[in-house]
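As structure tokens, the structure follows; a few thoughts come after it.
All protein chains of the complex are present and in place, except for one that has been dropped.
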Amino acid sequence: MSSLPASPSMVDGASLVARYRQVRARTTRLAAPLSAEDAQVQSMPEASPAKWHLAHTTWFFARFVLEDPAAVPDCWDVLFNSYYVGAGERHPRPRRGLLTRPSLEEVLGWREAVDARVVRGLETGAFDPARRQVLLLGTHHEQQHQELLLTDIKHALWCNPLAPSYRPDLAAVAHAPGAAAQALRWLSRDEAVVEIGAARWPDAGAGFAYDNETPRHRVLVPAHAIAHRPVTNAEFATFVAEGGYATPTLWLSDGWDHVQREGWRRPLYWHEDGAREFTLGGWRERDPHAPVCHLSHYEADAFARWAGARLPTEAEWEAWAAGVDVEGNFADDDASLHPVAPRDAPAADMPADLFGNAWEWTGSAYAPYPGFRPLPGVLGEYNGKFMSGQLVLRGGSCATPRDHVRASYRNFFPPHARWQFSGLRLARDPD
Amino acid sequence: MSSLPASPSMVDGASLVARYRQVRARTTRLAAPLSAEDAQVQSMPEASPAKWHLAHTTWFFARFVLEDPAAVPDCWDVLFNSYYVGAGERHPRPRRGLLTRPSLEEVLGWREAVDARVVRGLETGAFDPARRQVLLLGTHHEQQHQELLLTDIKHALWCNPLAPSYRPDLAAVAHAPGAAAQALRWLSRDEAVVEIGAARWPDAGAGFAYDNETPRHRVLVPAHAIAHRPVTNAEFATFVAEGGYATPTLWLSDGWDHVQREGWRRPLYWHEDGAREFTLGGWRERDPHAPVCHLSHYEADAFARWAGARLPTEAEWEAWAAGVDVEGNFADDDASLHPVAPRDAPAADMPADLFGNAWEWTGSAYAPYPGFRPLPGVLGEYNGKFMSGQLVLRGGSCATPRDHVRASYRNFFPPHARWQFSGLRLARDPD
Amino acid sequence: MSSLPASPSMVDGASLVARYRQVRARTTRLAAPLSAEDAQVQSMPEASPAKWHLAHTTWFFARFVLEDPAAVPDCWDVLFNSYYVGAGERHPRPRRGLLTRPSLEEVLGWREAVDARVVRGLETGAFDPARRQVLLLGTHHEQQHQELLLTDIKHALWCNPLAPSYRPDLAAVAHAPGAAAQALRWLSRDEAVVEIGAARWPDAGAGFAYDNETPRHRVLVPAHAIAHRPVTNAEFATFVAEGGYATPTLWLSDGWDHVQREGWRRPLYWHEDGAREFTLGGWRERDPHAPVCHLSHYEADAFARWAGARLPTEAEWEAWAAGVDVEGNFADDDASLHPVAPRDAPAADMPADLFGNAWEWTGSAYAPYPGFRPLPGVLGEYNGKFMSGQLVLRGGSCATPRDHVRASYRNFFPPHARWQFSGLRLARDPD
Partner (left out) sequence: MSSLPASPSMVDGASLVARYRQVRARTTRLAAPLSAEDAQVQSMPEASPAKWHLAHTTWFFARFVLEDPAAVPDCWDVLFNSYYVGAGERHPRPRRGLLTRPSLEEVLGWREAVDARVVRGLETGAFDPARRQVLLLGTHHEQQHQELLLTDIKHALWCNPLAPSYRPDLAAVAHAPGAAAQALRWLSRDEAVVEIGAARWPDAGAGFAYDNETPRHRVLVPAHAIAHRPVTNAEFATFVAEGGYATPTLWLSDGWDHVQREGWRRPLYWHEDGAREFTLGGWRERDPHAPVCHLSHYEADAFARWAGARLPTEAEWEAWAAGVDVEGNFADDDASLHPVAPRDAPAADMPADLFGNAWEWTGSAYAPYPGFRPLPGVLGEYNGKFMSGQLVLRGGSCATPRDHVRASYRNFFPPHARWQFSGLRLARDPD
């Protein structure tokens, strides 16, 4: 997939067919290890069944690209609309796990039928540029659901006392000799006005970006320092051992309420035995050198305060990331589907591991950029209406497809969410 | 199954093997129309997945009859223990629907393995009388779960906007020509001391009965009258049409709270179109002459008040039932799995349709009989600890196996429950 | 008050004026130790502010006896109607504590104004017999609220970390020398058909009784034994010490859920220091010989099971009480407003302490007697609609006015309620 052409030309040529085929095939491949029962289950309201992900992503193309009512079987519109009020009634989100019908097999059959029509439409030039743009958007949309499919099924399997593996074949998470995490170094920058964000796609010359990344705009980034690498499991284990979860003054007030109400004592998926963590390959020894993940914003923030630091803002993060290649441990590599300790020594003057491994919580609320305009029509509900009560994460994770993320990419979750591969990198103000 | 020998001899001979085989086979047959996904789903905390019913009933025999730890795969003890505190930890009931593993196929395989061992044990005389008694109890236990499997899957399918059928082949619920419900007649009795309940099984000479039906004891039944047949759909529709659900003075205080909080406007499974109801065969026209069902106790009680009557007590009900054969529309007949209008004119002086079709709510709280003693050991948790906050229902339903019910049988549910096939029969005090 | 004439003549003569005056004056006297702030507070939805009790009891007379809209200031109808749907809209029960206006002073003024009109009406013969009956009912209604005023304010004061006393002057709860609780003796009865309940008031010749006590009717009471005295603090402390609250098999399933959810470890108002309990006189040493109180039905039931016994049914209780004078530690005596150890040795063949001290939980659900008919009109809501989900308590308590209770009196609360003075007496089946 790394050989895909860059986005600008993508809506025009054969590359769009190729991208569509590859993205669609990968989703099906991700679901392949799952039984029909696995694909049915919804372990919490925020998660969705794998079958639903398979169907909803198909619905997106049927509804917004084919735009043919006959492409959506009777009633399925209601079942597989996620939150597009403009697209009609929706089955309540917390009840997605109750849908035993259509079956996984029917949903997979529907995928094939829609794919055949979409590919034929592309190959015969039946779609005008606007529809091809929606189609490209649909492939990025589907990549988001690929990541959610993985994090949702991880949670569902973890809820089972049998602790089944999503893929028992996953290589043990091992760090190569000599790959111990480096001592943390601070990288400093002076105050500067920088440009962040992305040009408005699909304007001429703009590569694909979501509306929430636009417009590209100037922002004043204050003098600050950023850690050259993410916080590791070993560092977070020290926070746990030294009573971090029992010290209210380290926590935001809402965070402390959560700690007490939910009985949090360690990151999600850490075993109480102190040594293991639950992965998509089942219970494994925790690698102390790997980045910590499955933290809520509250935990990331408390750790930073304990460390005498803070979370970076998204502008700080992006200012650093602008100079870095989008490389890291992504889902495509399939080596682990879990964060790993870095293999190579990083450059001396640039932050390492910004992309992949684990999303990094920022201290920035998810809010519109100056001049933000949602996409027109129903797709305007895609991002804008969620700009409330959430925080921005940056950089992608081991569950993110490599070509889905970029320096300007803004992921967002509520501060208590911890079932994503979410970790942190420290920042601090000048002394 | 109607040819099974009577209970007293049952724990001693080949008949126990036959009963075991038949009961076990029927459960598997009941699950046959379900996909693995259907068998996985739990639509509310009170319900259980079909797969769980299949596994839990097997666990009962493995745990209490085979008594061999090796007969229960690792961790499955936790998963499939329902509520026996004395038998160890339990997976939380509301989370049974999250268990995608073991798979339906594995559970069915386990059933076969356990069945083979149980049958071999029976045939080789390996079980002492006490174990054979537990085995017989296990078959009755399994019959209860057969009924729950049907009512639980009915609810789960109903939650799906596609409204799939459990068995599309079920004959349309039709009443034969001339089978219109008869005008209601009242049957009267004078005050009398009568015996109700059952002798304590497995005491000598006692047929099978649950501990909650024992001991047989004397009770004073006051003078009263009882309706010769259950309340019909047509009668309940009149209650609805005349504002029964909007008249607080007809309701118990708790019932009115439920009506308002839950927005009840008609029985569960009645369509808002006023004509159809959801059945195990999907949406069907409602038969006005059939007994109404899927009522909560609150609704049954409100209807009775509206009708100038009351619910019978369980002693009144049993006093009448003692003289009646256990015949009616049961699950074995498989003709409908839904209440049907009576085919034959009833005897003039006895109540009709006491058994089968729909459980009848009584006005009696589920409480211990004088002299009640729970079964010894872990099985003592079977019934006694639920004698709080529930009401007794009598007579069985179209989802009950014929040989599972009897005049002394006490079913019990909380007053708000309405997903069982539960209706009512009127009673009244003398003028 | 003990010199009041018996009920039958009460609605006809000067005695009704006397009773009305005395009851009304006593309510005001009960509220006298309370500040306006104390009288304002509502510590839980089930409780009511003292000011509300003062106003609601007045509303009862203004609405149902004076029947003059001008007797109820504008809007107060809504505020002080408790649950009479037939009498119009009601302020939500859990929000009674938000009513800072009318002030306590205004409510007391209203009491005086209504009292003047009622007394004048009585003295001038302005009320027909039906109204005089409602007036008599109103005095009993007010006595119920006198008890609730005490138990509600006890709870409210206990919620305050300062643990203020309702009446610091209350004599220390001391047991006289030699008043140690006697070793428990069992009193046995053979099976018998007995009459319980009360004749229907206000039928000719019937003394006052609530509709829920009627009609007087025959019931078969099985052979059983009953404890000659209630369970004591010392006995219950042994249950606590021996792990009663940590042993699930002792509890009804609902009870065990409550124990775990609410973290119950001892009776309400027992101090965790193991020695003291909260009383209307503040924290006091617990008297080991006094009857235990402030138990839920769940706790009473678990204790009985632990003791190898059970709770009596209400028919058993009443059959014994029929032969006993209504004497005991009542609220009128004002010596303690708390259960005390008995002063005198009881008769050898009759149960002691049936009346006063602490209500005794029975094992009987609160249900209509055969032939029960609610009072006509709005007052029909008084009792009948609560016959769901509650259990009967018998005998009155140290917070009950002496002339309010009788052998047939049925108090009722949900099984989890423990803020009443509620204890238990053991019963058991014959061996």
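Some observations on this one:
When the chains are written out, they are named A, B and C in that same order, and each has its own residue count from 1.
Just so it is clear, a contact is a pair of C-beta atoms (placed from the backbone, for glycine too) under 8 Å apart; a residue touches a chain by one contact, two chains touch by 3 or more.
Note that this is a predicted model, so its numbers are computed, not measured.
One chain is not displayed; in the complete assembly it touches the shown chains A, C.
Residue C:D38 is the one among C:D38, C:E213, C:E277 or C:E314 that touches the chain not shown. Within the full complex, the residue among C:L16, C:V72, C:L104 or C:L250 touching the omitted chain is C:L104. In the complete complex, the residue from A:A32, A:A183 or A:L220 that touches the missing chain is A:L220. By the touch rule set out above, chain C reaches the unshown chain at residues 35-41, 43, 51, 75, 78-79, 91, 95, 97-104, 156-157, 159-162, 164.
Touch with the hidden chain on the side of chain A covers residues 83, 85-86, 191, 193, 217-220, 222, 224, 248-249, 251-256, 297-298, 301, 310, 313, 363-365, 367-368, 370-371, 380-381, 385-389, 415, 429-430.
Keep this in mind: only the chains that are shown with their structure count from here on.
With steps allowed only between chains in touch, the distance from chain A over to chain C comes to 2.
Chain A and chain C have Cα centroids lying 60 Å from one another. One finds 48 Å separating the Cα centroids of chain A and chain B.
A straight line joining the Cα centres of chain B and chain C is 38 Å long.
For chain B, residues touching at least two other chains: there are none.
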